[in-house]
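Below is one structure. I have some questions about it.
With one protein chain removed, the remaining protein chains of the complex are shown where they sit.
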């Protein structure tokens, strides 16, 4: 299982703050995103927005990074703090 | 008359904080310095130190700047505040 | 060398933070940056609401502070960022750096702010008379961050 979190405008548009998902073999952020879109076809546009960022275990990561059981993943829009 | 002030290490080495001097015609900082050295030959080295700075009426000025009666002049070493 | 990272809803006191930074007897320079909630030029801003990603925020800020401390050999660095609802004129963010000399203190404080703006997972909403709006990321903040990589 992996935990997936969504933040800010993306969380509001998906109407989802957090979910858990089985972790497949050879899973990457990209394959996991594809599985999320299979489960929620209406998320297609939002999750493929070129500005969406992803993090794995509290650090930024790329779409080709590997995902392992127990990881905490997150998807969110560009940050605007400070 | 012009007022001439000396500061910091220069003031200590000349043993003079302030003096007044007549202001000649066509006076510049350079001619005034030459007159100071005529009056105080022992000041020659200190006043010609390449690091000595001069100010006229509270602003930095150059050795060729004109001096007029009533001006306040100052000679001092490089500044070290902050 | 002490690094302090706080993400909190409570306000902070510049005087208290400065007192800690000024304690390091090797550091003759202390630079502070404070960001405040201000009126929008075109809209009637009433408040800001700040969301963050607990866990990742602290991790990113800690890394930024460590990088800045190592790169400029600074003393203590403090980063405080508030979250939740902040009224007009409230303090949002504080970055304070103590260093032996001013150049390092200024550079480290600017570095932390430039990277915080593009790397720390905070999101702002503007609450105005006409509704709530998520703030869009600024290209100028991306450029400020990238400038450090070009200068490196």
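When the chains are written out, they are named A, B and C in that same order, and each has its own residue count from 1.
Throughout what follows, contacts are C-beta pairs under 8 Å (C-beta built on N, C-alpha and C of every residue); 3 or more make two chains touch, one makes a residue touch a chain.
Remember, predicted model here, so these are calculated numbers, not experimental data.
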{"item": "Touching partners, among the displayed chains, of the absent chain", "value": "B, C"}
{"item": "Sole contact to the chain not displayed, among C:27, C:50, C:77 or C:135", "value": "C:27"}
{"item": "Touching residue (missing chain; options C:3, C:20, C:47 or C:144)", "value": "C:144"}
{"item": "Absent chain, residues of chain C that touch it", "value": "13-15, 18, 22, 25-39, 88-89, 91, 100, 102-103, 105-106, 109-110, 113, 144"}
{"item": "Those residues of chain B which, in the complete complex, touch the missing chain", "value": "5, 7-9, 51, 55, 58-60, 72, 74, 76-82"}
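Operating definition for what follows: only the chains that are shown with their structure count from here on.
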{"item": "Whole-Å gap separating chain A and chain B, where each centre is the average of the chain's CA atoms", "value": "72"}
{"item": "Inter-centroid spacing, chain C versus chain B (mean Cα positions, whole Å)", "value": "48"}
{"item": "Multi-partner residues of chain B (each touching 2 or more other chains)", "value": "none"}
